[in-house]
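One protein chain omitted, others in place.
For subunit A:
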Amino acid sequence: MAAISVEQVLAQAEKDEAEKLRRITVQKELELQYDLGNMLAIDPNALNERDFRQQSREHLHALARDNTQLLVNQLFGLPCERVQEAVVVKLPDCTTRLPREKPVPKPRAPTRWEEFAKLKGIQKKKKTNLVWDEVHKQWRRRWGYQRAKDNTKEWLIELPVTADPAEDQFAKRIHAKKERVAKNELNRLRNIARSSKLGKVPGVGLTPTVQPTKSELGLAMQVARRSTASVGRFQDKLPREKEPRGTGKKRKFQPLIGDFSAEKSKQLEMLKLMDSKKPKLDVTRAVNRQMREEDSEAAAKRRKSQKPGRGGKQGGNRKGGKGAKGGKGGKGRGGKFSGAKRKSK
């Protein structure tokens, strides 16, 4: 029993060892091509078609495992070191060139000067960086800090024959320099604007934005208004539209003592216009008139029906028609309100 078991154990151990070896070593007809930098292995061997047809899934699994095993074997063949309880290898440089992730950057658009230079065939001339400075008797940079022939460091400027003697030549020079810098900056921005995708940037107005603000919309409207053949002179206005503010137009008033007759005629004209715009039929007035007529009719009817019964009240009512001062009759309603009728008309 024991002998059998020993034999069995040995056989088992041998089998295990073989299995392990089989797992580690893989036999291939053609060597794999490795690119260890990318951890890449390419298997040039032909696919076993029969196996692949019969059980493609298992076959591919096995193939992948074997190839990965080979790659890992290669990796373990590399010189390794221990960093903080972990065995690491340094991968060699990649041999396969991968395509770049982003597209190749486009060349910068030529500036206006570059275009012009190309057109005219002007070529850049390389100048030496250092030049001899006679004053300091040494080689100095052509430009920049501590340059040769630095005209900003001059303590005296000869007055040009044509110049005004009172003029500050130093200030003039500084001013000219500032002007040049500003011009250069402007040109730089212009070049950017020219090359940008927006195309032409308008001198006035706006470039289109996703969500324009209120003020931007207002500005856009103003620009659109003026963009007619008559510079917006005959452009219609909305009923209560206000004059745009901040257009640089200063308000001007008529002279204090000017043409009085013209002023008068203008005002009369305005009154005429205002009068003509009034509605001909005033609805509330018409309704009121109707109501009044109905009231007076009803009152008259009442008077007729009450005639035989109450004599004293009648007199008061009649008097009231002449005005509020109509004695005690003033209390009667009709009298109180009809009094001013004559005056109003």
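Heads up, the rule we're going with is that a residue touches a chain if its C-beta (ideal position, glycine included) is under 8 Å from a C-beta of that chain, and two chains touch if they have at least 3 such contacts; residues count from 1.
Please note the rule applied: contacts and distances are computed from a predicted model.
K.L.:
Which of the following is the UniProt-recorded protein name of the chain this complex doesn't show: "Ubiquitin-like-conjugating enzyme ATG10", "DDB1- and CUL4-associated factor 13", "SAM-dependent MTase RsmB/NOP-type domain-containing protein" or "60S ribosome subunit biogenesis protein NIP7 homolog"?
P.N.:
"60S ribosome subunit biogenesis protein NIP7 homolog"
K.L.:
Given that one chain is not shown, which residue among A:145, A:234 or A:260 touches it?
P.N.:
That would be A:260, which touches the missing chain.
K.L.:
One chain is left out of this view; which of A:89, A:268 or A:298 touches it in the full complex?
P.N.:
Once the missing chain is taken into account, the touching residue is A:268.
K.L.:
Given that one chain is not shown, which residue among A:82, A:127, A:214 or A:251 touches it?
P.N.:
From the options A:82, A:127, A:214 or A:251, the contact with the absent chain belongs to A:251.
K.L.:
Can you list, in ascending order, the subunit A residues touching the missing chain?
P.N.:
Interface residues of subunit A facing the absent chain: 251, 253-258, 260-261, 263-264, 267-268, 270-271, 274-275, 282, 284-285, 288-289, 291-292, 295, 323-324, 333, 336-341, 343-344.
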